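A single protein chain has been omitted; all remaining protein chains appear in their positions.
Residue numbering begins at 1 within each chain, and the chains themselves are lettered A and B in the order written.
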Amino acid sequence: MKKQNTFIVAAAVTAAVIAAFWLILAAPGYTGNEINMTRGVTSQSVINYQLHMIILWICVIIGVIVFSAMFVSIVLHRKSKGHEAAQFTHSTKAEIVWTVIPVLILIGMAIPATTALINMEVAPETEMTIKITGFQWRWKYEYIEDEIQFISSLDSNSNAARRLASGTDPEDVDHYLREVDKPLVLPTETKIKFLITADDVIHSWWVPALGWKRDAVPGFINEAWTEIMEPGVYRGQCAELCGKDHGFMPIVLNVLPHKEYDAWVNEQKQLMAHEQANVDRLWSRDELMELGENVYATQCATCHQADGLGLAPAFPALAGSEVSKGPIGVNIDVVLHGRDGTAMQAWGNMLSETDIAAALTYTRNAFGNETGDVIQPQTIARIKNG
Amino acid sequence: MTVDMTQQDSISNKRKRAVRTAWVLAVIAALIFVAFILSGVLGS
Partner (left out) sequence: MSIESTHSHDNDAHPAAPGDHHDHKPTGFFNRWLFTTNHKDIGTLYLVFALIMFFIGGGMAMVIRAELFMPGLQLVEPDFFNQMTTMHALVMVFGAVMPAWVGFANWMIPLMIGAPDMALPRMNNWSFWILPFAFTMLLSTLFMDSGGPAAGWTLYPPLSLQGGQSFAFVVFAIHMMGISSIMGSINVIATILNMRAPGMTLLRMPLFVWTWLITAYLLIAVMPVLAGAVTMLLTDHFFGTSFFNAAGGGDPVMFQHIFWFFGHPEVYIMILPAFGVVSEIIPTFARKPLFGYAAMVFATASIAFLSFIVWAHHMFTVGMPLMGELFFMYATMLIAVPTGVKVFNWVSTMWKGSMTFETPMLFAIGFVVLFTIGGLSGLMLAIASVDLQYHDTYFVVAHFHYVLVPGAVFALMAGTYYWLPKWTGHMYSETWGKIHFWVSTISVNILFFPQHYLGLAGMPRRIPDYSTQFADFNMISSIGGFIFGASQLIFVGVIVHCVYKSRKAAQGLVWEGGKGLEWTLSSPPPYHSFNTPPLIDPTTISHPEEAH
């Protein structure tokens, strides 16, 4: 008698814990970590959220019915209560019922699921286009119409704090691992087309507030679209395993109202003109070293490490390296065009000529390399443009 | 109730037929392997 009771209590506690977990999902007052899918800020995300909730509830109801039947049986039909086993082996009627009803439920689910998918995949006429390219381990954004482009990487505070045993508490870092140096700036209420691809391995571009993710596949271009209804900052990150720093390539959207967005575009264009002036002038060694240290820390140190010693075997040391201390031409070629089949990418497509010149000057003089070389942005520009 | 053919068989007869079944299955597995490699070769 006692044994039975412990069993019933234990089973009921387990069932209650599981049910409570599920129900918290729907509780509006919960204030801890987020536990449900975001409603997001696009028609696609809202549709997906609603569809998710409908199907979640259908599943909960099915679960409750099936588990209740089972639990009733467990309580009533036990030998210790003297219940005699019936010997029926099938019931055609019941079996037809529980084949047909699920089919009907599935059809009921398939209809909204189909319209949602069509809305997701069939893009309307779009007003602007952004090309997104995934690299190990950063994103490149190109505004096709406005000819703006830049690289977006994990911001330096997170980057320092995320080192093994860095001693920094992630709680002290603003938006730990969800902050970038340059966010993707987009206008509200504009139909935007995304062309998504990758340079090295497969990545996946995901901002939950937009309601979808899309794989970035090298050699292929995927299309997706969005129209963001509310200004704000939305965060996401790469969703397809892409190597060691897969967890460290966040995505940040800064969505602005039209006017502010236009102002931002103008500002970028001026910066680009300024950048051209930078390439044209001659830089001092100190200027290049200072900028180079910065570029190295944000772009190169992930693999070659802050002390230039690399991480054997995949990531070679630059300190004392034959390339960093060898002929300048070879060094420039490796940095501009990358090394096939390794994580070393073609930085010529990603960084400005000034940044590359600075990084080269830095690596050829830091870590005890001391070649004394000074590489000018002009030189890089000349080599790059043939 | 049906009585199936295996009734009269000795164990060694059963094993002989089992070996035949095994060869057929092995050949099928090999063919599937080759077919998928070929699909890769022709596809690229």
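A few points about this structure:
Keep in mind that, in the parts below, contacts are C-beta pairs under 8 Å (C-beta built on N, C-alpha and C of every residue); 3 or more make two chains touch, one makes a residue touch a chain.
What you see is a predicted model; the values in this text were computed from it and never measured.
Within the full complex, the residue among A:Leu106, A:Ile144 or A:Val233 touching the omitted chain is A:Leu106. Touching the chain that is not shown, out of A:Glu121, A:Glu189 or A:Asp280: A:Glu121 (per the contact rule at the top). Chain A meets the missing chain through residues 7, 10, 14, 17-18, 21, 25, 32-38, 44-45, 47-48, 51-52, 55-56, 59, 62-63, 66-67, 69-70, 73-74, 77-80, 83-91, 94-95, 98-99, 102-103, 106, 109-110, 113-114, 116-122, 161-166, 168-171, 175-178, 200-202, 204, 206, 208, 211-215, 217-220, 222-223, 236-248, 311-314, 341-343. Although one chain is not drawn, its touching partners on chain B can still be listed: residues 1-4, 6-7, 11, 14-15, 17-19, 21-22, 25-26, 28-30, 32-33, 36-37, 40-41, 43-44.
Note that in this section only the chains that are shown with their structure count from here on.
Taking the mean of the C-alpha atoms as each chain's centre, chain A and chain B sit 47 Å apart.
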